[in-house]
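Left out: one protein chain. Kept in place: all the others.
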Amino acid sequence: MTDTRDMLETSPTNVPCGVADVAAAIDACLSCVQVCTTCADADLAEEDVDELRTCIALDLRCADVCDLTARVLSRPAHWDQFVVHRLLQACVRTCTSCADECARHAAHHRHCAICEKSCRACAHACNALLESEAFVALQRVAGG
Amino acid sequence: MTDTRDMLETSPTNVPCGVADVAAAIDACLSCVQVCTTCADADLAEEDVDELRTCIALDLRCADVCDLTARVLSRPAHWDQFVVHRLLQACVRTCTSCADECARHAAHHRHCAICEKSCRACAHACNALLESEAFVALQRVAGG
Amino acid sequence: MTDTRDMLETSPTNVPCGVADVAAAIDACLSCVQVCTTCADADLAEEDVDELRTCIALDLRCADVCDLTARVLSRPAHWDQFVVHRLLQACVRTCTSCADECARHAAHHRHCAICEKSCRACAHACNALLESEAFVALQRVAGG
Partner (left out) sequence: MTDTRDMLETSPTNVPCGVADVAAAIDACLSCVQVCTTCADADLAEEDVDELRTCIALDLRCADVCDLTARVLSRPAHWDQFVVHRLLQACVRTCTSCADECARHAAHHRHCAICEKSCRACAHACNALLESEAFVALQRVAGG
């Protein structure tokens, strides 16, 4: 259990959409940063690094995008719906691409198998937030 | 339960010191990034922001230092003992300063109370790694 | 003169759109990271911190979004048009908000005056890339 949801709830400004959804997306992003960073590091030490070059590049982008997404979602008192929306879209996309590429190596490398799972979970959590009723309502107001 | 330890164990290169200690430090750092980021955001929305300015500045530094420490520890196959050592020292210091400052506001702001706890846990985990037998042995070899 | 354009041109894969536009956006983003980080730090030390709280929050988001945008644009060999597009949109938005807020304090605080200028320059450079012919053509192909 992380402190994420508790922290979001202590903010003097309410989280502008479902706090459970936001907390789940943050936690999934932070896990994904860790897993993708170690997956890239492991890939670089594998004998078949030549086959893993796309995997490494996608791991790096995924870690960086998830890192920023976690930070921006962690600032509910200064929420910008447009920025959050575009970041979540970028995050779902990059997590999905990374998961698809890791899936190709999952049978040979357990780090890729775990990484596929973590990226799918993150894409799922970010997508659930994007498609949540509260988020869609905010997006409608923002004219996005 | 995070995937951190599992990921570290799938690396083709062994983690050069205790894998449980490294995983614990990574997880504590990532939690601290989240908590400090939300604490700074909440502080900025509090009526007594004037009293919280040092807290905000320390939250920001702590989040950034923990973010890098988590990344560098997540790359066991390309470990540089000197770099890891200096980062862990910086991380223990900045987490401790942030915890001490949050403690001053913990009675009025629950985000500071949670943040104090998270920073102490991170300082503790990084310090445990720094003082672990395996780490001290590596440091001796590195001549650090 | 930075090495950015030279570096992009040494990539074995061509930058998929105008290299001068991409280099200009990267350099503007990196300057903006620096300026926003120092502006937030200075704001936190000003007597009128109470008036500057929104400025600080926008500085922090701007620095983080620009940091990621610079990183993603710096990887031309592994370009994802969808991700780049969404990040550039988020970057233009957050730089513009930050510039508008800094403008309100520019008369009293020279760091806010410089920061306004830097954020406008970054919004301009990212927007120029977004609206460049080559980028629009890529976006059309991507179905974006």
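Order of writing sets the chain letters: A, B and C. Residues in each chain are counted from 1.
By our rule, a residue touches a chain if its C-beta (ideal position, glycine included) is under 8 Å from a C-beta of that chain, and two chains touch if they have at least 3 such contacts.
The structure presented is a predicted model; accordingly, all values stated were derived computationally and were not measured.
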Legend entry - Touching partners, among the displayed chains, of the absent chain: A, B, C
Inset, instruction - Quick one: say which of B:Ala90, B:Ala113 or B:Ala128 touches the chain that got left out. - result: B:Ala90
Legend entry - Among B:Ala42, B:Ala57 or B:Leu129, the residue in touch with the chain that has been omitted: B:Ala57
Inset, instruction - Return the single residue from C:Leu44, C:Leu58, C:Val92 or C:Cys126 that touches the missing chain. - result: C:Leu44
Legend entry - Residues of chain A (touch criterion as defined above) contacting the omitted chain: 40-41, 44-45, 49-50, 53, 56-57, 60
Inset, instruction - Against the chain that's been left off, what residues of chain B make contact? List them. - result: 54, 57-58, 60-61, 64-65, 67-68, 71-72, 75, 77-78, 80, 82-83, 86-87, 89-90, 93-94, 97
Inset, instruction - Provide the residue numbers of chain C that touch the chain removed from this figure. - result: 2-4, 6-8, 10-13, 26-27, 30-31, 33-35, 37-39, 41-42, 44-46, 63, 67, 70-71, 74-78, 109-111, 114-115, 117-118
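We adopt the following convention: only the chains that are shown with their structure count from here on.
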Inset, instruction - Quick one: compare the interface residues of chain A with those of chain C and tell me same or different, with half as the dividing line. - result: same
Legend entry - Angle of the C-alpha superposing rotation, chain A to chain B, to the nearest 5 degrees: 180
Inset, instruction - Using mean C-alpha positions as chain centres, tell me how far chain B is from chain C in Å, no decimals. - result: 28
Legend entry - Centroid spacing, where centroids are CA-atom means, of chain A and chain C in whole angstrom: 21
Inset, instruction - List, in ascending order, every residue of chain A touching at least 2 other chains. - result: 67, 71, 75, 77-78
